[in-house]
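In what follows, a single structure is set out as structure tokens and then discussed.
All protein chains but one are shown in place.
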Amino acid sequence: MLDGLYQEIILDHYKHPHGRGLRDPFTGEAHHVNPTCGDEITVRVNSSSGEFTDISYDGLGCSISQASASVLYELLLNRSAADAAGIQDAFVALMQGRGQVEPDEDVLGDGIAFAGVAKFPARVKCALLPWMAFKDAAARAGIDVSSEASEVKA
Amino acid sequence: MLDGLYQEIILDHYKHPHGRGLRDPFTGEAHHVNPTCGDEITVRVNSSSGEFTDISYDGLGCSISQASASVLYELLLNRSAADAAGIQDAFVALMQGRGQVEPDEDVLGDGIAFAGVAKFPARVKCALLPWMAFKDAAARAGIDVSSEASEVKA
Amino acid sequence: MTFDVARVRADFPILTREVNGHPLVYLDSANTSQKPVQVLDVMRVHNERHNGNVSRSVHTLGTEATSAYEDARAKIAGFVGAATPDEIVFTKNSTEAINLVAHSLGQHLALKPGDEVVISEMEHHSNIVPWQLLCERTGATLRWFGVTDDGRLAPDESLINERTKIVSVVHMSNVLGTINDVTGIVARAHEVGALVMLDCSQSVPHLPVDVQALGADFIAFTGHKMLGPTGIGVLWGRYSLLAEMPPFLAGGSMIETVTMGGTTYAAPPARFEAGTPPIAEAIGLGAAVDYLTALGMEAVHQHEQDITAYALKVLTDVPGVRLFGPATPEGRGGTLSFGVDGVHPHDVGQILDALGVEVRVGHHCAKPTCARFGVPAMTRASFYLYTTTDEIDALARGLDQVKKVFG
Partner (left out) sequence: MTFDVARVRADFPILTREVNGHPLVYLDSANTSQKPVQVLDVMRVHNERHNGNVSRSVHTLGTEATSAYEDARAKIAGFVGAATPDEIVFTKNSTEAINLVAHSLGQHLALKPGDEVVISEMEHHSNIVPWQLLCERTGATLRWFGVTDDGRLAPDESLINERTKIVSVVHMSNVLGTINDVTGIVARAHEVGALVMLDCSQSVPHLPVDVQALGADFIAFTGHKMLGPTGIGVLWGRYSLLAEMPPFLAGGSMIETVTMGGTTYAAPPARFEAGTPPIAEAIGLGAAVDYLTALGMEAVHQHEQDITAYALKVLTDVPGVRLFGPATPEGRGGTLSFGVDGVHPHDVGQILDALGVEVRVGHHCAKPTCARFGVPAMTRASFYLYTTTDEIDALARGLDQVKKVFG
């Protein structure tokens, strides 16, 4: 049953994270905590003309949250706000789908490996931690990637 | 089973209370409340040369508490502090005895009718209400009828 | 669909019991209700198969317990029409829920001398003393609605005014049975910018209650009066208000992060649920809500209205019985308080108990209500979904006996 959770792709991202480490310059930053387990993450975004030209992060966390941050970096770097919002929405929908949502590889790339996480309610928060911090960091950079905004733009 | 509780003697004292009504002069007064049922009693004692020359009372309460006050008046009027303490002790012991204590009619007079009350835990407080107020009123008149005092004096 | 009281009664094991050699006639549900086997079974299965602490573990037992606990929250949210389950805070009883608001909202509003808190003369002590203490702490003034001779809130135009910050009144009186139409009070309070709490301890168990329709800002109710276990109560509050309020009880599970130097707090409802909550009890209350929902609260209420109409008629016919509260079933629930001429309620209750009829006697934790009617105590018969007209007849027979003993 653990195979669904600890996919090879997830363990790879965990052991070899992409884009990890906080970098300058940045236009928005957010620090999020998972109160139940103590995991923390800081996400920074740098943006110019509505695109995320850099996304950097650092934190303490489990394989799921760390791999999720690495995948986020891969998926959202150099994307427009509207694209990012769409991907963010798809990832959140996947995580909150209790295992009933079929992920679209075209949208989510390596993120589809997280489909199994949705079956572990206690771990969904881990996977979402970097995404929630990213959304806040983007907002502080003046870019709205919340789903209402994306609906308007889409 | 109610016969044990509502003895003829108790109903008689309830319907025709002895010594009821607050009287002057008095040397000590106390007001007691039973917090669970709202019953209240005020007891006054008048004392001279260590004897209770009057005991008067008024209050709102059930048959048990009212009859108990009437019996108290009968038993303790014109008694010395030591005598009163002994009777008070005997009455309290009877009430707290869960129906296991054999009452002594020579000491308790009509008070023996309360033996049945001891089997109704919720009603023991009713029977004791006037006695506790009397003890406080006596204390305020400078007369100690608590059992420690009576032990010393006995 | 007619309400099948016999089928309902079969779910309550205690109703087969005898008391003092007579079949149990339980007329004290306003004090605490009995529990159906469906509630007891759910709790038992939880404790025997799924017990773990909530919100703290990734393990299977902890996850199962957390899901069951949160499912109960969602059920209760649905039962009272909350906007989201996050508006439901589990407490240990109504009393804690009211104290929580008195402390936390009192602090949030920074109450001070000159401010006013409004309650009424028909409140349970649990909706009086927390506000008296709040006023003591802050210097605010406590004011209250009076009660009319027929047991209704006495209108008072100027009572709620621009100084009023909090209004907290009972939705259904536990003594008089009165169901207060709170529309006017809520509207007036909101007009002057005051917040409204309703003590729904007696209404949520007995009638359909919808927080959106009520329009209040907070309501409190308690599990043991609505077929649930002891040890569990509920505060419902508007999320936007809860989100602004400081914590009350502090400790595990209500924090975001803790250092020795300072602490930040979790979002509601967690912010107000310090320590290990009454887990099995919340789950039991969820099962109670399922039970009530399956019967339908309209049907439950209608049954009680029928019983109340019958009881009002029967008791009015007993000579020497004086009823307190509304004399007809309109705007009242199935809680009837009365006096028997010349007999103290304690004695009434004792003789009824000897006949297996369980009523409450005393001040019902509402001394000011008793004082309003000039008595230190009352006898109260209160009904629920399992009450039958036969039981009302047994009460009437018991009262005849009372008058015989004290005649």
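When the chains are written out, they are named A, B and C in that same order, and each has its own residue count from 1.
To be clear about the criterion, a contact is a pair of C-beta atoms (placed from the backbone, for glycine too) under 8 Å apart; a residue touches a chain by one contact, two chains touch by 3 or more.
Being a predicted model, the structure only gives us computed values, none of them experimental.
Every visible chain touched by the undisplayed chain in the complete complex is listed here: A, B, C. For the chain missing from the display, the contacting residue among C:E70, C:E121 or C:D290 is C:E121, taking the whole complex into account. For the chain left out of this panel, the touching residue among C:N53, C:S67, C:Q302 or C:Q401 is C:N53. Annotation: of C:V42, C:A140, C:V361 or C:V375, C:V361 touches the absent chain (contact as defined above).
Interface with the hidden chain, as seen from chain A, comprises residues 1-2, 5-6, 11, 36-40, 60-64, 66, 120, 123, 126. Residues of chain B that touch the chain left out of the display are 33, 35-37, 120-123. What chain C contributes to its contact with the hidden chain is residues 13-14, 17, 19-20, 24, 26, 28, 31-32, 34-35, 40, 44, 47-49, 51-53, 56-62, 92-96, 98-99, 121, 124-130, 132-133, 142, 144, 222, 224, 229-233, 247, 249-255, 257-260, 262-263, 274-281, 346, 349-350, 352-353, 358-362, 365, 367-368, 371.
We adopt the following convention: only the chains that are shown with their structure count from here on.
When each chain is reduced to the average of its Cα atoms, A sits farthest from chain B.
Centre-to-centre spacing of chain B and chain C amounts to 38 Å, using the average Cα coordinate of each chain.
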